[in-house]
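Only one protein chain is missing; all other protein chains are in place.
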Amino acid sequence: MDDLLEDLAGGRITLDKAKKEMWKRLYIQGVSNLDFGREGRTGIPEIIIAEGKTDEHLHDTAASALESGNRALISRIDEGTKDNLLGSLEGELKEKYDPEARFLILRKEGFTVPEIRGKVGFITAGTSDIPVSREGEIIAMEMGCEVRSFYDIGVAGIHRIVEPLRDLSDWGADVLVVAAGREGALPTVISGLVPVPVIGLPVSTGYGIHGKGEAALFAMLQSCSPICVVNIDAGLIAGAVAARIARGSGRT
Amino acid sequence: MDDLLEDLAGGRITLDKAKKEMWKRLYIQGVSNLDFGREGRTGIPEIIIAEGKTDEHLHDTAASALESGNRALISRIDEGTKDNLLGSLEGELKEKYDPEARFLILRKEGFTVPEIRGKVGFITAGTSDIPVSREGEIIAMEMGCEVRSFYDIGVAGIHRIVEPLRDLSDWGADVLVVAAGREGALPTVISGLVPVPVIGLPVSTGYGIHGKGEAALFAMLQSCSPICVVNIDAGLIAGAVAARIARGSGRT
Amino acid sequence: MDDLLEDLAGGRITLDKAKKEMWKRLYIQGVSNLDFGREGRTGIPEIIIAEGKTDEHLHDTAASALESGNRALISRIDEGTKDNLLGSLEGELKEKYDPEARFLILRKEGFTVPEIRGKVGFITAGTSDIPVSREGEIIAMEMGCEVRSFYDIGVAGIHRIVEPLRDLSDWGADVLVVAAGREGALPTVISGLVPVPVIGLPVSTGYGIHGKGEAALFAMLQSCSPICVVNIDAGLIAGAVAARIARGSGRT
Amino acid sequence: MDDLLEDLAGGRITLDKAKKEMWKRLYIQGVSNLDFGREGRTGIPEIIIAEGKTDEHLHDTAASALESGNRALISRIDEGTKDNLLGSLEGELKEKYDPEARFLILRKEGFTVPEIRGKVGFITAGTSDIPVSREGEIIAMEMGCEVRSFYDIGVAGIHRIVEPLRDLSDWGADVLVVAAGREGALPTVISGLVPVPVIGLPVSTGYGIHGKGEAALFAMLQSCSPICVVNIDAGLIAGAVAARIARGSGRT
Amino acid sequence: MDDLLEDLAGGRITLDKAKKEMWKRLYIQGVSNLDFGREGRTGIPEIIIAEGKTDEHLHDTAASALESGNRALISRIDEGTKDNLLGSLEGELKEKYDPEARFLILRKEGFTVPEIRGKVGFITAGTSDIPVSREGEIIAMEMGCEVRSFYDIGVAGIHRIVEPLRDLSDWGADVLVVAAGREGALPTVISGLVPVPVIGLPVSTGYGIHGKGEAALFAMLQSCSPICVVNIDAGLIAGAVAARIARGSGRT
Amino acid sequence: MDDLLEDLAGGRITLDKAKKEMWKRLYIQGVSNLDFGREGRTGIPEIIIAEGKTDEHLHDTAASALESGNRALISRIDEGTKDNLLGSLEGELKEKYDPEARFLILRKEGFTVPEIRGKVGFITAGTSDIPVSREGEIIAMEMGCEVRSFYDIGVAGIHRIVEPLRDLSDWGADVLVVAAGREGALPTVISGLVPVPVIGLPVSTGYGIHGKGEAALFAMLQSCSPICVVNIDAGLIAGAVAARIARGSGRT
Amino acid sequence: MDDLLEDLAGGRITLDKAKKEMWKRLYIQGVSNLDFGREGRTGIPEIIIAEGKTDEHLHDTAASALESGNRALISRIDEGTKDNLLGSLEGELKEKYDPEARFLILRKEGFTVPEIRGKVGFITAGTSDIPVSREGEIIAMEMGCEVRSFYDIGVAGIHRIVEPLRDLSDWGADVLVVAAGREGALPTVISGLVPVPVIGLPVSTGYGIHGKGEAALFAMLQSCSPICVVNIDAGLIAGAVAARIARGSGRT
Partner (left out) sequence: MDDLLEDLAGGRITLDKAKKEMWKRLYIQGVSNLDFGREGRTGIPEIIIAEGKTDEHLHDTAASALESGNRALISRIDEGTKDNLLGSLEGELKEKYDPEARFLILRKEGFTVPEIRGKVGFITAGTSDIPVSREGEIIAMEMGCEVRSFYDIGVAGIHRIVEPLRDLSDWGADVLVVAAGREGALPTVISGLVPVPVIGLPVSTGYGIHGKGEAALFAMLQSCSPICVVNIDAGLIAGAVAARIARGSGRT
């Protein structure tokens, strides 16, 4: 904004015009002033949730995301909706679709892949926890992290945990996301064995009393060994937080 | 009741008297008929809960228990109340008081110690779970079981579990009671490692959301490896059920 | 592992080879060390839950179970899925399907039937509790127990309870699983009449406030007479725990 | 109100005065019109809850109740407060104090005892349910009912129920109030055995999950045999509803 | 049973045969002894819930009810199922079907209509509460009561309450069942205006937080004026309890 | 900010100084920019909650409030703490203390009383709701509103509601705050009778299930007639929102 | 009613006829007496909820509303049902249908549009909150208010809030309705920035624990800045309360 003052001092603009311009900028400044945590720096891309959107509305948001950032990340989108969407979008697009996580990634020419930095390990207690974990893995990768995953490492046979942890430790994981339903004990057990941050990801696999992931959530919040937690089935949140941690860890 | 018919057939009583006597007995029979699971066979002694009773009321119930069974088991009784009670009771009594569990056992001459049969192992995740576990241990012992306990075997350092389980396995435990608060993961982990029945005993040690033992209870109910569960802080129930199991196991 | 040292001492292997071999074994030992409660001894077979699995995934897990143990136990599988599965599996199989419990048992030649030991009694309060109870009965039988069941013994007509209990008592049941929805009072009443362990199995039959089995669960946890409890509709868990108890009871 | 028209027609009042008077009465009529269920007919006396009232406020309400109805019913009042209150009230009073229920009844000369009609039976599962039951008994008696009570008739020994029910049946109870804490099964069991209305009264005796009477309340609401229910520890409500029922039953 | 003694005394049977016969009867007596509150006296008929039953199972229970009592009461049965059932049942039947309550009444020749006694008033706050109320009305009528109903008497326009209450009062209702969803205030308001017992019947009409009838249930349990309550949507229970009350009231 | 440009254009400050000054102001502008809803316009004064504050901390906040606004509003302060505080504060203060609401108002010379505008009516269902209502009344008055209150207008005797509503209507109340515990029906009933906005204020007077004001809160949220609601015992919030409404209503 | 007295005084009717007439009127007066808050003055029109109504029932209520008020407001009505309804209604109708809110407005000739007075601002946190907000907007407009709305103003990018608030402030909004799901923080943030009353409208958009709007509701009830709240998805209630506030504000 110094240029304005300089122009005025240099007589390159009139006082009136300077006033007008200043107020115009001030307002924007007033608003954007707060925005020092802008998207570019947070590195967390906007994710479009297809569920509950009409085809038309979905097309508009996707097109707009491609326009502004050359990329569209769309979660909870089934195969049919995906095909409709792709048919309606213009221009050449690179497409990657994960049917298990029901996640679609679209990239337009011009998209700059983020520098690879940070390693996130994903572990699930059962096979039914995989789709939720997959959502986290994809978002972490889209944020520029490397990802390594181990599935179906249940707490009932505690000895099965050793091998994956050893592998992730050798690989140099910066942070672990541990997904579990039912009694949700796995993140607690793992956090007692590793030196890196552990994010507990409760999954809505269970039954009976508080069986839609609540029991797992409550147990993780009570964990004896320090972990932090996200909401039930919040794979996207877990992936994004993990990526923030890992990218911080990996910087020099 | 055959005697009645025999007496009638033998002319030792009149028909009228036989009728009267039969109906009197029938009524009692009608009632006691159901009682084929009587206290003597269930082996679970009545326990007096001191909490919430006046000194006078406590004295009366204790005296009555000593009268009918030569033994009084009194839980949740603090030291002062205990001394008052002992001062007020007549006759010679053998006394055993556990200050941690606040449990008092009184025995009068004539009490028949039950035959020793069945072995119950007790494990607690933390030190604060001990008083609740102690209640279970005492009731199991009073029901004639042998008891062996390991305290403070937390799930956060999973490797600490090995030694106690090896010991209990060598000893030949028929059943394990595993007490845990917070996230309540210990019974789940242990049940995946042993072949004997495991009873999860949630304890009201925790904090925050569902921190008064509920999170532990919910997690145990969701356990991946098969366990059965009792109410929060229900050491007495866990001990009684375990003793029933162990005594069945030990019979020949 | 002594053989290794003996071979080394006896000069039958070189120091280098001994070192290599030792570390190889150590790692396995380190892991399997914990595994003294291995599946073989726990006697609880793995159960495949068909619900939520794709046909392909179901086929793979079933085939793998048949491979490793000559048996596949599959719960919550409807008739159509069952037929698809059977069509896709190779080799000669003995099949047993229970449509009420939606439970499928497959056995390959070579399967060793476990020695018959232990008796488990099952009682349900209503007819709608039967499918859940059936799941428990099947798993108990597969674990080598004898099973006897009485259905629709409601608590509203308390006198109907007498006959089944007398029968189960004469038969020599080691443990009872009592399934009930609504107010869940039946296990409490029964436990006050019998000397054997009682497992309360709350069922999601009810309505209104906490009517999906929660009221029954809460009531069982508060039971005046000692019982232990499993999660709502957890017939499989109840059956497995009961079998563990019964098999311990029946040993000599 | 006919007198007004008659006076006007008879010329005993002016039109203006008639209008004024009519509107004055109309307003009262408008209000009292609704009051066809007035206190005199409902027969449910106002009860003063001492808990949470200052001594001064308590004195005022009690004095006012004595003034308007020659009787004051005061619940949840401890002995000290009672003595203070009695010291501060003027005039000759008949006093009856129940220390267990902490209930005080004061009567002034001129109080008309309601005609005795209707019989209410009270049953409690445990001894700790007695104070809550006592509150109901007192209010039922003050409403003119006869009351008969049986305490400590637990559901764990189901055969103990027979005798009290036979007695109450012979006595001709119009309605039963059944108080129970813990799992609250007693009203369900009793309602299956008797032909009269049963009111379930859940009591806050229990522990652990939903142990402050909620489990008992939920179970009673799910009861297999038809009962109606009041809030936890709501002995006063149970007593008042039972009295309404009994007095209706006893009328000719 | 006196005949047995008389036969023995009269020498008409041998002592052995008498013993055998006595024990056989004793057992039945032991059981039926408890049954002094038998169905005949309770007057509450068994109700078959069609929901969740196979056509075959439904046919069997209905046939058996017609056999034993010449009547079958079937709730929650839709029109199609009803037609199937009627086609499958043998013999001449009188049929009455209420499509709103989805309730079917079947009577065989020989059914004795209960003596008409007792009057039950039904009031609903909204039109959506009608089906639940209808269930109660039908069961009350089947138990021999007269029934009068007023629908859609909301609490929001309190003045609309006057007329129905006046009518029910003139008619001489012994008891009122008041059904309401949402905030469930109507039973409270009515109980403050009438002298007869009021049963609050919460209905699952509402939305948002605790909107499936729970808010109504909680509010009724907290009611300032004395009412008793049944579970959410428990029209059958409300009707049966009300009929018990009304029939007691109407007796001479 | 135009002065800065003018000074620069007029050569009264150097470019450097102008830049510095501009950035200094910009930052404040950036922040205060958002503050167009400043305290002065919102009219809601800061309230100090004494509960949980040390005497020292309380003194500091009170002194600071007096410094900046010439007034200190302190809620939940008991008489002893109040006396301590008054002893420690310097300068001449006008004091007003409400012992029932435990609310203290302190004013220093220089405090400008807000212009009187807007009328708020307060109604409570019972006497125990008064302290919570009082908090709202005080804050509304401190915000410049007139206040009129009616206490103990229970829903059980619906006819008692008429008189207060007529009075408040004649007075011209802009908005009503209706406080109620137990079943919380009063705001619903009142909102059906008046044309002004009604704020439901649930109070923690009740007992048993959801008896700490939750039942009242849930019922108010389900209200058939339109009301808005604040949290349990949130008299301060209700008063502040009501004052906002009333002051808007009263403006010309 | 003065005419009656005048007629009597003037001898135009007999005393008998006057008495009869008076009682007839009195009764109506007695009832309508309470109705000083009549619909005409409350200005809140009856809304018909189509959901759960049969086509026939819907037709009848709509026809009756058109009859009595020349307008029918029908919410939660899908396009098909709407077409059926329109086909079945007689007479010329003006129709307005909002497919997003699924709201139908029908007006008959003779309908008097209410005087325009009061301004209500609507803000939603996300796009999925729009349908619920729309319901409120429509009812507010039907009550005669002007409405201005801003959608998708999330709390995650707090700076996006500035512009809409500035606009609504310039426009002169009397009250704001702020709809939000998930964590429901937006009304709190906004209420801290504006001087007008804010109504928090929690929406059932969220997931996991308390994700159906409950978390948003709880957070709004705990709000640090004063707001009042309606039930989850209660757009109609929010709109009606806001209109009441705004119309009061706009009066002179």
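Some notes on this structure:
Should a chain be cited, it is by its letter among A, B, C, D, E, F and G, assigned in written order, with residues numbered from 1 in that chain.
By our rule, a contact is a pair of C-beta atoms (placed from the backbone, for glycine too) under 8 Å apart; a residue touches a chain by one contact, two chains touch by 3 or more.
Quantities reported herein were computed from a predicted structural model and do not represent experimental measurements.
When the full complex is examined, the chain removed from view is found to touch A, B, C, F, G.
Which of A:10, A:52, A:99 or A:226 touches the hidden chain is settled by the complete complex: it is A:226.
From the options A:84, A:127 or A:169, the residue with contact to the chain not on display is A:169.
Contact between subunit C and the absent chain runs through residues 1-2, 5-6, 8-9, 15, 18-19, 22-23, 26-27, 29-31, 33-34.
Residue positions on subunit G in contact with the hidden chain: 125, 154-158, 181-185, 188-189, 191-193, 206-211, 214-216, 218-225, in rising order.
Taking the complete complex into account, residues 30-35, 52, 57, 202, 204, 213-214, 217, 231-234 of subunit F touch the chain not shown.
By our rule, only the chains that are shown with their structure count from here on.
More contacting C-beta pairs link the chains of F-G than the other of the two pairs E-G and F-G. Averaged C-alpha coordinates give centres for subunit A and subunit E that are 56 Å from one another.
Averaged C-alpha coordinates give centres for subunit D and subunit E that are 26 Å from one another.
Each of the following residues of subunit D touches two or more other chains: 30-31, 33-35, 157-158, 162, 192-193, 207-209, 211, 214, 217, 221-223, 225, 231, 234. Chains touching one another, given as pairs, are A-B, A-C, A-F, A-G, B-C, B-D, B-E, C-D, C-E, D-E, D-F, D-G, E-F, E-G, F-G.
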